Each structure stands twice: as structure tokens, then as C-alpha cells.
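The other protein chains are all here in position, but one chain of the complex has been omitted.
Up next is chain A:
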Amino acid sequence: MTPDLWTIVWLSLKISLVAVLVTLPIAFVLAMLLARVRFPGKFLLDGLVHLPLVLPPVVTGWLLLLAFAPNGPLGAPLAAIGVSLLFRWTGAAVAAGIMALPLMVRAIRLSIEAVDPRLEGAARTLGASRLRVWRTITIPLALPGIAAGAVLGFARSLGEFGATITFVSNIPGETQTLPIAIYSALQVPGSDPMVARLAVISVLLSLAALLLSEWLSRRGGVDHVF
């Protein structure tokens, strides 16, 4: 059976969007910790965050499978409340989110590090609590980089293949995203037109996301904040 083109595209967009929305707050907290807090074991956390970037994706997928299996460390508590991510689009979103995490953390961390700590000091002498300095100085100045990181993560999620197919398999209409659909179509003789159509959509979506991310990060830097 060949699900129609728009089912595939819509599913990919939905999975990527959910992946980014769920990952963004986590990436933000991690980026903040790595950029501004000194704590023991920091290099370990840094390494762990970056692991999905260098690990073979199929290994990441297998680890997710172990973790979210019904008797796994994360799967068991989820099973207790009747939730399973295996072979579901939600599982695909988790896989995409994990794979996008290092890129998002990197982009957000750089933008936080680029905020001049002397401006934050000036704000404190003016009577602003640490929380207010955060809200009124650090986050607004880092915002273009945070947005760029989110868009970059979205683009990465759209392209996610190895961890996803390992973790949630290839189920049309449920976990068959654009790259997986292209891979499937390639197995069937005579499906070249379908492959070409899917590939063109992939290129256009990725390019658009990349340009948007680039444009957003260029708006960073003190001179171009507004």
C-alpha cells in the first residue's frame, strides 16, 4: 500500500514540530547549565548531550528501544499509565527530539554565551534581581539564537532516519516519515516518480528551515537585535 504523499508530509511535519516543542525547554535548560553554571561532572553532561551527534543513529534507536520497552526503565512507568511509544508516531517524535537535542543545545548555548555578562552586571547594580536580569536582559538578547536553534532542530528532525526506523519501525501513516518513505519507495521497482516527488519536498523543506535558521541567527549580535 502507498499512503498518499500529503499523509507522509503532514506526518513528518507533525512529528518534527512535536519533537522540537518537547525538546526546546530541555535544550534551553541544558544550554543554560553548560553556558553559565559551574558544577562537578559538567564535562560528562556535555559529552552525554553530544552523544547522539556522534553515535551511529541505529545505536541510539536501539537504546531507545531498550529504555522504552514495556519492561524498560522508562517504558515500565509509562506502561503503568497505559502509554506506549513503541511503533507510534509519538515514539518517532522522541527519537527525532533526541537526535536534534545536541544541535539545539549548541545553538542556544552559543547565543547565551554571546550575551555580554557586563550588561547583566549593570542591570544588577540598577536593582534587578537575578531573575529579572534573566527575563529582561539575558533571554531577550539570546532570543534570536534560541529561535535559530529551534528551527535547526526542526530541520534535523525532518531528516531523522536511523534512530526512528530502529525504534518505531516503518509503519505507513504512523511512523513512516519522509526519509523512511523514500527508503521504502526505493525498495519497490518502478517507484521513481514517487521518490523524486518526496525528495524534492525534502529538499525544499530543509532548505527553507536552514535559511530561516541562518536569518534568525544573523539577527543576533547586539547591533541587529531589532
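The rule is short, and it goes like this: contacts are C-beta pairs under 8 Å (C-beta built on N, C-alpha and C of every residue); 3 or more make two chains touch, one makes a residue touch a chain; residues count from 1.
Convention: contacts and distances are computed from a predicted model.
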> Name the absent chain by its UniProt protein name; which of "ATP-binding cassette domain-containing protein", "Cytochrome d ubiquinol oxidase subunit II", "Twin-arginine translocation pathway signal protein" or "Na+:solute symporter" is it?
Replying inline: "ATP-binding cassette domain-containing protein"
> Out of A:Pro25, A:Pro40, A:Gly82 or A:Gly127, which touches the unshown chain?
Replying inline: A:Gly127
> Hey, which of A:Leu64, A:Leu103, A:Ile137 or A:Val168 is the one touching the hidden chain?
Replying inline: A:Ile137
>> Of the residues A:Leu45, A:Leu119 or A:Leu211, I need the one that contacts the missing chain.
In response: A:Leu119
> In terms of residues, what is the contact footprint of the unshown chain on chain A?
Replying inline: 118-119, 121-130, 136-137, 140-141, 222-223, 225-226
